[in-house]
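All protein chains but one are shown at their positions in the complex.
Up next, chain A:
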Amino acid sequence: MEKAQIIETIAKRVAKELNKGDVVNLGIGLPTFVANYVDAEMQIIFQSENGFVGLGPAAEKGEENADIVNAGGLPVTILPGGAFFDSSLSFSIIRGGHVDKTVLGALQVDEQGNLANWMIPGKMVPGMGGAMDLVVGAKKVIVAMEHSAKGKPKILKKCTLPLTAASEVDMIITEMAVIEVTADGLVLTELGPETTVEDVIAVTEAELIISDALK
């Protein structure tokens, strides 16, 4: 699958998880594409952790407002009905359970729903930003990522990288599969386009329970 097609497949599938009126925080990178597949009728309220709700599309060229940027620092818009606030209130929203769904990328996820997405010791230490607060506080945590790193599994029995949070991930959505994290382990509930169960198992280290209702 081409990169653009991978992103589209994942983002479209994540969008289906959102319910009307949800407050949603999308992480930087792939998760931001989810907004492209959300119908306005859904009245989803996107939260931007640098300090507002009602996050709209990227600002048109020439229409940028230097005071309105997303958590990645890019010029964006705020929709009618939106609101600005400071970092303390922003994280009251996040930690306090007022975000319905958070969608983040991952370096590794494991059978217990542990997530690692903020550092590779000795190599890359960008910092956690708001990720630790988001995964601990949001009602539902959805990991949206490419299924493997060029064939190397990212869905593991146990994360080897330092964790972002323990046992907080609820669902993993990749171009190949939808996987739910349950008390019994990881349940494969859906296959991506032109993908077989065997294809998924081949690039997944974690044990997968195949759902009876596999789609």
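By definition in this document, contacts are C-beta pairs under 8 Å (C-beta built on N, C-alpha and C of every residue); 3 or more make two chains touch, one makes a residue touch a chain; residues count from 1.
We take it that contacts and distances are computed from a predicted model.
Think of the chain that is not pictured: of "Phosphoribosylformylglycinamidine synthase subunit PurQ", "CoA transferase subunit A", "Amidohydrolase family protein" or "ABC transporter ATP-binding protein", UniProt labels it "CoA transferase subunit A". Of the listed positions A:42, A:69 or A:156, the one in contact with the omitted chain in the full complex is A:69. Among A:58, A:79 or A:132, only A:132 touches the chain left out of the display. Panel shows chain A; residues 48-52, 65-69, 71-73, 78, 84-88, 90-91, 94-95, 119, 122, 124-133, 136-137, 162-166 of it touch the chain omitted from the view.
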